[in-house]
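This is the structure I want to talk about, given as structure tokens.
As you look at this complex, bear in mind that one protein chain is not there, while each of the others sits in place.
The chains carry the letters A, B and C, assigned in the order they are written, with residues numbered from 1 in each.
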Amino acid sequence: MAFLELVNVRKSFGASVAVENFNLAVERGEFVSFLGPSGCGKTTTLRMVAGFEKPTAGRIVIDGVDVTDTPPNRRNIGMVFQSYALFPNMTVADNIGFGLKIARRPADEIRARVEELLRIIHMSEFGRRYPYQLSGGQQQRVALARALAIQPKLLLLDEPLSALDAKIRASLRQEIREIQRQLGITTIYVTHDQEEAMALSDRIVVMSRGRIEQIGTPFEVYNFPATRFVASFVGTLNLLQATVVDAAIGLVSVEGQSIRVARPLTQHRSGDAVSLALRPELIALDGQINSEVNRLSGTVEDVTFLGSIVRVRVRLSANKLHFDLFNNPQLRPPQPGSLITVQFAPEACLVLGEDASPAHPMSASAAQAA
Amino acid sequence: MAFLELVNVRKSFGASVAVENFNLAVERGEFVSFLGPSGCGKTTTLRMVAGFEKPTAGRIVIDGVDVTDTPPNRRNIGMVFQSYALFPNMTVADNIGFGLKIARRPADEIRARVEELLRIIHMSEFGRRYPYQLSGGQQQRVALARALAIQPKLLLLDEPLSALDAKIRASLRQEIREIQRQLGITTIYVTHDQEEAMALSDRIVVMSRGRIEQIGTPFEVYNFPATRFVASFVGTLNLLQATVVDAAIGLVSVEGQSIRVARPLTQHRSGDAVSLALRPELIALDGQINSEVNRLSGTVEDVTFLGSIVRVRVRLSANKLHFDLFNNPQLRPPQPGSLITVQFAPEACLVLGEDASPAHPMSASAAQAA
Amino acid sequence: MLKRFWPWFWFTVGAMYFLVPLYATFDFSLRARRGELSFAAYANVLNDIKFVESFWFSFQTALATIVISALVIVPTAYWVQLRLPRLRPVIEFFTLLPFVVPAVVLVFSLARTYSRTPLTDSREGLWVLLIGSYVILSFPYMYRAVDTGLRSINIHDLTEAAQSLGAGWFTILARVIFPNVYTALLSGAFITFAIVMGEFTIAALLAQPAFGPYMNRLASSRVYEPSALAIISFALTWAAIAAIQWIGQGAQARVAGPR
Partner (left out) sequence: MLKRFWPWFWFTVGAMYFLVPLYATFDFSLRARRGELSFAAYANVLNDIKFVESFWFSFQTALATIVISALVIVPTAYWVQLRLPRLRPVIEFFTLLPFVVPAVVLVFSLARTYSRTPLTDSREGLWVLLIGSYVILSFPYMYRAVDTGLRSINIHDLTEAAQSLGAGWFTILARVIFPNVYTALLSGAFITFAIVMGEFTIAALLAQPAFGPYMNRLASSRVYEPSALAIISFALTWAAIAAIQWIGQGAQARVAGPR
């Protein structure tokens, strides 16, 4: 039996349903992210695990104990908030020791534990400061230490990095991941930032409109999205209008140029209008791949230098195509206005039907990978 | 003569110097970013151009007119703020038309201009809404339209995207760039986000502690940083402890493994301790580059899947090394714990002295590129 | 459910504490005719020409006080917040003065300071002095309301945005600052209104035909009419609050929007 189980959890506020049919089993020590746009129900689900919201239906089991009706202060759960939520009237050390003080642990033990946690978050010399004397990143590290001080069964993080600058976000992300591994604590992390979810998680739960769209490792979710929503929400995607030429052998046409896909298009018939989905990083300049390839030619419309990556936008006639190159100081990037041919493997192509239903070639791949 | 010129501009607040020795010439229609960490003086400089701060010394010339002593409401400059700063009591249309109304333009003209701008920002149907009814991204687009309505000589943007979510940030960035090109308006953009600066700018002014560190195109600033500060602030960088083996032929040693750099190390002598700087994207798995290469072997310590990119951390003995691979669903990324050999070209290596002064091999490259 | 009980309990106790006396007053005001419930006391009050006169006098005085306060306080509070934030503690101090200096002392001092000037030697002068005193009395409420209103908008960026669009100081005040503190100003104005309508000491000392002294005279000379008067002024207050809520609705929503 899994360490944390959510069984048929449902939450509605009046007439509107926030979360529906939520089933998840998290193993001990696992790091699971809830990923989705705002309003998708990810925070509501986290708050139900924490006990701040009561499920309308369903059960929540932690370590074999049904906690569905347990108040939040009896659940022994560590929580980290976007707003840090440090107690402004207490020093860093008092903040971290707050939970232990409430549990009436001896002063010696509290002091030792606070010192240990200050060491873990690399802030040993900050114990006597007040929260307002710290930067945002430091405050969030203290909030993390405070949540960990009570040795909680579960660590819950609700968009902990959203209020921080890009650079600090990246470094604190790394630090959270390291501390989590070091302590082996089961963790649920809520975010709307797909890169964050992918960088941190063992598994990602992608949510949309109160429902689970897909559960999988970052690699699975990114490379084998189960639904059209997942494909477009996680990462960037080129969507080209295409027509099926021969469904049996997996041949489609984009503006008259033939494209071979890796699998027969069992869901479509010849002549169907479909979307061809391509990740920008799977497209290369002509000549870089040696195996069987597809080619598309067009005009370079825009070149954006992003540092380590150069993003090129190519215009065919009706379609636009982005692709990424690694920066190379010795190589001149393509120039706007020039003609260009790009190539990509048949395996890189995903074919999506024109409706919003799960695209079958993708779920087939996902099933194989899982 | 350039369209906007800042000549020997200096600004001090009491005893502390915010900006010093600032010289910049911006051509008509150019998009220039001021990039640097907070407190580097970039916003103060922008505010002097806008007229909200008076320079302690130096001159500011716009379109041939010295405006150093002109109050801000006579400068005809469009300004966009991080906080949007829309007038809460006015509709979107009234906000956009505010500047024209103050200039006592006829009502017909104002209406036509407001409609045109609403079209440009793709918000034609939002004219009667109030700011509080809009999302952050929409508010900032309205603020941009309001600044453009008066057909300003200069458009100044002060961290306009910092308050927005990652996805909206990226799309609005694109939109700002397109509108700026379409109208050909001379623009100064302040940001602490290096990716933003690189994606948007014709030229970047990198600042630190009130001084200009480097002025150059994104490509120059990223690939040929003039100072150690620029190298470390713009993009990510591996810094490996190395020892000079033979300065004359450009040979250094990293933990006993020999590395050849592209240029002789004229500033160093054999036996000197130096830092070897390497961009993560210029390092490849062994076997991918065919020309003369350097190789380093180590143990894979951590693999982070970031979607389009897989970031691998390799531990040598004392040094750590990050490098990036493009995601490939068909290829298994390297596994933590395995041995790995990476390669990189001699041209990818920058050698930095142990002091903080500008590293000469880099500025030599920069001079060539400029 | 215990955690929900106590707040509600206190809330109810508080409400009772306010409402029971109010009900008792209302009940009492209906008993002017022995043995029956009637609005006789109300009729007596409303038929009294002195009631109408003094009410009208105080009403005008209140409006004048509000307009003058607003014209003085909004630009001052704006400027202090924008450029002189270090003066705020000083102003906060002034804000407390009316609570500390008894009204008696205030008026004696004013009268002594301005004696032998037109301010104390004419009817109009005394009225000006009265309004001046009320501006002081209402200063804490008006200033704090405006100050809070200004804090809820980013006056710094709004000012610079308006400047970059070509606006001068007058335009900024008239088109950006005033409209956006309008709601805050209304709430301060309402308190000012209530204070001026009920104020007794200063009006009496300056021998002004105001509503406060009228109420007090009535309270000491009649039995049921004071209760009726209390209910009437209470009803007028309700009406004023409703009007303010109604006027302020749109403005409030706009200013309180996401930021």
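Everything that follows uses one rule, which is that a contact is a pair of C-beta atoms (placed from the backbone, for glycine too) under 8 Å apart; a residue touches a chain by one contact, two chains touch by 3 or more.
Please read these numbers as outputs of a predicted model, since none were measured by experiment.
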Listed residues A:S12, A:T56 or A:N76, member touching the removed chain: A:N76
Contact with the hidden chain (one of A:F98, A:F126, A:Y222 or A:F326): A:F98
Residue in contact with the excluded chain [from C:L87, C:A174 or C:A207]: C:L87
Hidden partner interface residues of chain A, rising order: 50-52, 71-79, 81, 83, 85-89, 98-99, 102-103, 130-133, 136, 143, 146-147, 150, 156
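Basically, only the chains that are shown with their structure count from here on.
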Cα-centroid distance, chain A relative to chain C, in whole angstrom: 55
Shared interface positions of chain B, touching two or more other chains: none
